[in-house]
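Following this message is one structure expressed as structure tokens.
Let's look at subunit A:
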Amino acid sequence: MMGGLITGSQALAEPFKVGVCYDLSKAYTFASPQVSQAAMDLAKLVNLKGGIGGEPVEVIVRDHGNEPQRGIECYSKLSREGVFVFDTLSTPVSLAILPRAMEDGRVLMQSLVGRGDAVDGTVFDWVYPVGPTYWGQAANDVAYLKQLHDGDLSDVKVGFVYFDYPFGQEPIEILETLSEKEGFDLELYPVPLPGSDQASVWSKVRRDKPDHVIVWMLGGAHVVASKEMQRNRIPMDKYISVNWLNEVDIANIGNEAAIGLKRGTNVVGGLDVPLRQEILAELYEKGEGSGPLEKTEDVFYNTGLAMYSIVFEAARKAVELEGLPITPESYKAGLETLKDFDANGLMAPITVTGEDHGGGGKTRIEMWDGETWVPQTDWISAYSDVVWDVVKESSEKYGQ
Partner candidate 1 sequence: MDWIFLSELAINGALTGLLYSLFAIGLVLIYKASSVPNLAQGGLTMLGAYVVVALSHDAGLPLWLAIPLAALFMFALGFGIERVALRRLAGRPVVMILMLTLGLDIFLRGTTLAIWGGTSRSMELGVSYDPLFLGDIFISRIHLVGAAVAIGLFVAFMLFFRSRTGIKLRAIADDYTASWSVGISVERGVGLSWALASVVAVAAGVIWGEVQGVDQSLSLLLLKGLTVAVLGGLDSILGAVIAGIILGIIENVGADFIDPLVGGGSRELIVAAVLILTVMIRPHGLFGRHDIERV
Partner candidate 2 sequence: MQDKAEAQPILSMNSVEVLYDNVMLAIKGVSVQVPKGEMIALLGSNGAGKSTTLKAISGLLKAERGRISRGEIKFEGEDITDALAQNRVQKGICHVIEGRRVFEHLSPDENLTAAAPTGMSRSTLNAEKEKIYAYFPRLAERRNSQAGYLSGGEQQMLAIGRALVTQPKLLMLDEPSLGLAPFLVAEIFGILQKINKEEGMSVLLVEQNALAALEIVSEGYLIENGRVVMNGTAEALKSNSDIQEFYLGGGEGTDFHNVKHYSRRKRWLS
Partner candidate 3 sequence: MMTNKQTANSAGDGAILECSGIERRFGGIVAVTGVDLVIQQGEIFGLVGPNGSGKTTLTNAITGFYPPNVGTVRLAGKDITGTAPHKVATLGVARTFQNLALFNGMSVLDNILLGRHIHMKPGVMRTALYWLAAQREEIENRKIVEEVIEFLQLESIRHELVDGLPIGLKKRVELARALVAEPQMLILDEPMAGMNQEEKGYMSRFILDARAERGVSVLLIEHHMDVITGICDRMLALNYGEMIASGIPKEVVKDPRVIEAYIGGSHG
């Protein structure tokens, strides 16, 4: 509390703060360091350029070890210090904070995590899962398959390999609905956590011969999967991953071995994204980066840039709309005026409205060609009617 009273001109400028309560020590460390590093870098960049409305921004990074309890602790502590925008990068923690954020009127960003039905802004007024939900992402994968098979999926067999807990189970409902609608066969292959033993799963996949496998796993489990696929001689190009697959995984699978592998994503992968280049030039070349350089060579870094571009852009809009200081309400308003925002070509353009807090849920499918990711589709958001049916059905139950 005393720490807030810094001397000089800064004392006047109460910075716009974002609470970055992440799992930096447990299961999600395959992604959280990159994302948080991106957040810190971006904040520095924004400050270099004069901040927002002339005031600096600050990201406060804390570890919650993926424990709801500690997540709440982080949230309460920071919100007392005046933070009203939070992100958790963890479904369990996001769920734990959600009731409080709703109650206290704090903005809970939850890109790529948390409950998918929170895109329904009419129910979850303080929750912003900007970016794709897992439901939308799965639907887009199906749309891609449909495009691949010239609009007819009736003879196609799709396997769904997933972590057998809520994160992996989530898309099942949508996939089942779409399998009925489009007439493809759906086979489910649950993988028990932590995914280090997948031998029987892939033996089964080999025997069932699906045309494609959609995979909802994280980190090292992709590598295990790829090895099992090699053993079973299942070609890599059948593999369509959820967005949580990165360059580290590719390296561990082997650049060559990974050729043909696909993933759905809401950000542009690769090193030559303009925003990243700018950060490299402004920060890393001057030794001002917030972490090791190699962490920026990772799609999750781009993911982080995308998430926080949105966070800061909304703040900018808020200042435009209602001036300083930014309040939770003005920030909310700022968020809801985002329109076709793509952070300078970094990600799928998003448009957030009072009803749709998801921003449209666009993703695209990319393929690894041995060196880089090659887009296979445009930014799409398919079957949005089906997805919204599920969303509405689920969000209606909230608050009862």
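Here is how the candidates were picked: all candidates are chains of the complex that A comes from, given by their letters.
FYI, contacts are C-beta pairs under 8 Å (C-beta built on N, C-alpha and C of every residue); 3 or more make two chains touch, one makes a residue touch a chain; residues count from 1.
Nothing here was measured: the structure is a model prediction, and the numbers come from that model.
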{"item": "Given options 1, 2 or 3, the chain of this complex that touches subunit A", "value": "1"}
{"item": "Interfacial residue positions of subunit A with respect to candidate 1 in the complex", "value": "25-27, 29-30, 33, 164, 169, 188, 190-197, 199-200, 203-204, 206-207, 219-221, 223-224, 227-228, 230-233, 248-249, 251-252"}
